[in-house]
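The complex is shown incomplete by one protein chain, all other protein chains being positioned as in the whole.
Now for chain A:
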Amino acid sequence: MSSWIAITRQLRQTKVMFSRNICRSNICHSENVDTNSADKVGGFAKAYEKQSHILDVESTPPPTFASLLRNSKLVDLGDPVGKIVVGKIFHVVEDDLYIDFGWKFHCVCPRPSIRAEDYVRGARVRIQIKDLELSSRFLGSSTDLTLLEADCKLLSLVSSPVKSSEKTT
């Protein structure tokens, strides 16, 4: 029984090989025909063809929402808890830094003691996400209560306009 199965398997494989070879030979034959006809066109004609279409903008169809979402950074993030992202400080209130990292909400972090004067509006910082939205269900309520803020930990400074101005002077 097992030998019968082995024979049928071998037969199938040879059949596949045969069909592959046949296909390949067909393709080779057609390619030969194409190259023969293409060789007839001169070098200058080929170059002219290429150059006349070099500035043509290929009209690609507009990207679908599904493809945009699939290739977005949110999906690349995976599980956002614990991930490190780069954000930009857009507002400062004394010692609180409001950082926008491309999400729906911003996060608010306290100003660190090291290099405190470099954390200004426009500075790019590295933050670690703890929670993308501070919301939870309180006892007795039917819906969650949101703080409209993300919860992140400030790790380090990436770049600061203050430091770049120091370099120029």
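In the analysis below, a contact is a pair of C-beta atoms (placed from the backbone, for glycine too) under 8 Å apart; a residue touches a chain by one contact, two chains touch by 3 or more; residues count from 1.
Note that in this section contacts and distances are computed from a predicted model.
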{"item": "Listed names \"Small ribosomal subunit protein uS2m\", \"Ribonuclease P/MRP protein subunit POP5\", \"C1GALT1-specific chaperone 1\" or \"Gamma-secretase subunit APH1-like\", matching UniProt entry of the absent chain", "value": "\"Small ribosomal subunit protein uS2m\""}
{"item": "Among A:41, A:69 or A:84, the residue in touch with the chain that has been omitted", "value": "A:69"}
{"item": "Touching the absent chain when the full complex is considered, from A:51, A:113 or A:143", "value": "A:143"}
{"item": "Residues in chain A touching the chain absent from view", "value": "62-65, 68-69, 72, 74-75, 78-80, 102-105, 132-133, 135-137, 143-146, 148"}
